[in-house]
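Removed from the display is one protein chain of the complex; every other protein chain stays in position.
By written order: A and B. Residues from 1 in each chain.
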Amino acid sequence: MDVIINLLVNGLATGMLIFLLAAGLTLIFGLMSVLNFAHGGLFAWGAFGGVWIFGLTGSFLLSMAGAIVIGMLIGLILERFLIRPVYGDHIQQLLVTLGGMLVLSELLKVFWSPNPIPAAVPSYLQGSFDFGGIILIKYRLFVILVGVLIYIALHLLLTKTRLGLIVRAGVIDKEMVQALGINIKQVFTFVFLLGAGMAALGGSLLAPYSGVIFAEMGMQYAILAFIVVIIGGMGSVPGSAVAALLVGVLGSFMAYFVPELSLAVNMLLMLFVLLVKPSGLFGAKG
Amino acid sequence: MLLQLDQVETYLDQFHILQGVSMEVKKGSITVLFGRNGAGKTTTLRSIMGLSPIRHGNIRYQGEEIGQLPTYMVARKGIGYVPENQGIFTDFTVEETLRLAMQKGSDEEKEKMAWMLDLFPDLKLYWKKQSGHLSGGQKQMLAIARAYVNSNGLLLIDEPSKGLAPIMVEKVMMHIEQMKQKTTVLLVEQNFFMASRIGEHFYIMDEGKIVHSGQMHELTDDEEAKQKYLGIA
Partner (left out) sequence: MIMMVRKAGSLQTRLFLVFFLSLAILPLIYDSRSLYILCTQIFIFAIFAMSYDLLLGYTGIVSFGHGMFFGIGAYSVAIFMKNFGATTGNFLFGILVAVVIAAIISYAIGMLSLRLKSHFYAMLTLAVSQLLFVVAEKWRSLTAGGDGFTFSVPDFIRDRFSFYYVCLLAMIVLFFVLRHFVQSPLGKVLKAIGQNEQRAEALGYQIINYKVIVSVVAGVIAAISGGLYAGMLRFVNTTVFSIEITLDALLMTMIGGIGTLFGSILGSGVVEIAHDGLTSLAKVHPIFERWIIFMGLLYIVVVLIFPSGITGSFNNWLEQRKKVRMQQKEIQMEEAGKKAG
């Protein structure tokens, strides 16, 4: 029993991290039709930046905030100089964001190290809780908590604010939004920065979770996030939340029971969705 | 003149869609743009909105050149747009749709909203319903209400009768006629009988050009022109 609960908690925590990456990806895609292959780079920069700031200040809160700032700054550069110039040309966008990914992850190796570097859990999040014999690791619960908070904040933003209305409307019909007198390009920038910030936060949370960080992890998690976005449906935040948790939990159980199949199961899930409902579980767009 | 198009030329990819369109819309009137499929009616409205950028020519609204403005600036000048597919935000409630349409939340906008809800009581009835689940006619009214609340002086409405049952068409047309009290309308239609009853001026397009225009009653009486341009015997 405690194994099952631990695997579940583990999977949910991983799912939350993937969600932070996938939420931005899906919103950026839904609104701008840009599949941002550099998104994993933002995640990795968040991880490295977070560890670096934690090392300097010793404050985990500061390191998360710093990671978000770093992610948004890089996001701003990406949006301005890579994506905006080729706006509307899907192939060029795909190509240029991949180039961005390449440079971002190589720069990590230049600034820090091409080798994995260790990441520590802050002291107050070390250890575990004991719930009547079931031992739960504090940091994992913390990750889940942050994920839930971010989801709620995102949900409120999208449903309660005018900006959120604009974003959701833009996912459905960009032209109509502009015909209502809204300058959607400004909204693009906002959404891109929001996505970049969430990705970087995800990276900074992952670092203590996995214990080591390395430049290639950006691409690894980005692939998981792509799978999640396809499963959940492009443009749908609830869809990517459900799919991320699904992928996280499934991955955690498979890794324990049938480790050989742990990556394959995500692939199979994605193939299944592509075959049965290419628009994804919650997706309106194909 | 509220709106003037002068020798407007628009390309989609390499296709020359609008080949010098000139037309005028008088304030307080309903002007109807007729023409068969592919004549360029929709592109004309999209060109006015800046959704299909014009390559040559001028578009003036209230005397001001708007031909090169981006779509959102055109909308801010006061032109409301109801696209052919209605452009409904499917997972929005009616309330959310109209909230998005109110740019400033000013008293003027609230007044417009109140009038719209008087005119279309259905919208009030389904205030919290997802607009994707409304009937075709209700969606059309929502789209018109959204455009009106958002606009200030001119509505462009693209084929509101499309896909609606005849009785709904009549209702929608009646509402459009009522809206003339408060705004000017440029209406694209294929349904001659319905549109001719509410329109005062008309233009007929064919292959990207205006081929005929005048007062609506002239066209109603002109069997030859109807036969020639609209294929109505």
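Things worth noting here:
In this section, a contact is a pair of C-beta atoms (placed from the backbone, for glycine too) under 8 Å apart; a residue touches a chain by one contact, two chains touch by 3 or more.
Small disclaimer: the values here were computed from a predicted structure and weren't measured.
Considering the intact complex, the chain excluded from display touches A. Checked against the full complex, the one of A:G50, A:G100, A:G170 or A:P208 touching the unshown chain is A:G100. Only one residue in the set A:A65, A:L163, A:I223 or A:L250 touches the chain that does not appear here, and it is A:I223. Mapped onto subunit A, contacts with the missing chain fall at residues 29, 35, 37, 82, 85-86, 90-92, 94-96, 98-100, 102-103, 106-107, 109-110, 114, 219, 223, 226-227, 230, 260, 263-264, 267, 270-271, 274-275, 278, 286.
Throughout what follows, only the chains that are shown with their structure count from here on.
We define each chain's centre as the mean of its Cα atoms; on that basis subunit A and subunit B are separated by 42 Å. The part of subunit B that touches subunit A in the complex is made up of residues 49, 51, 70-73, 75-76, 81, 83, 87-92, 96, 99-101, 103, 146, 150.
Interface residues of subunit A facing subunit B in the complex, by the touch rule stated above, are 162, 165-166, 168-169, 172-173, 175-176, 178-184, 284.
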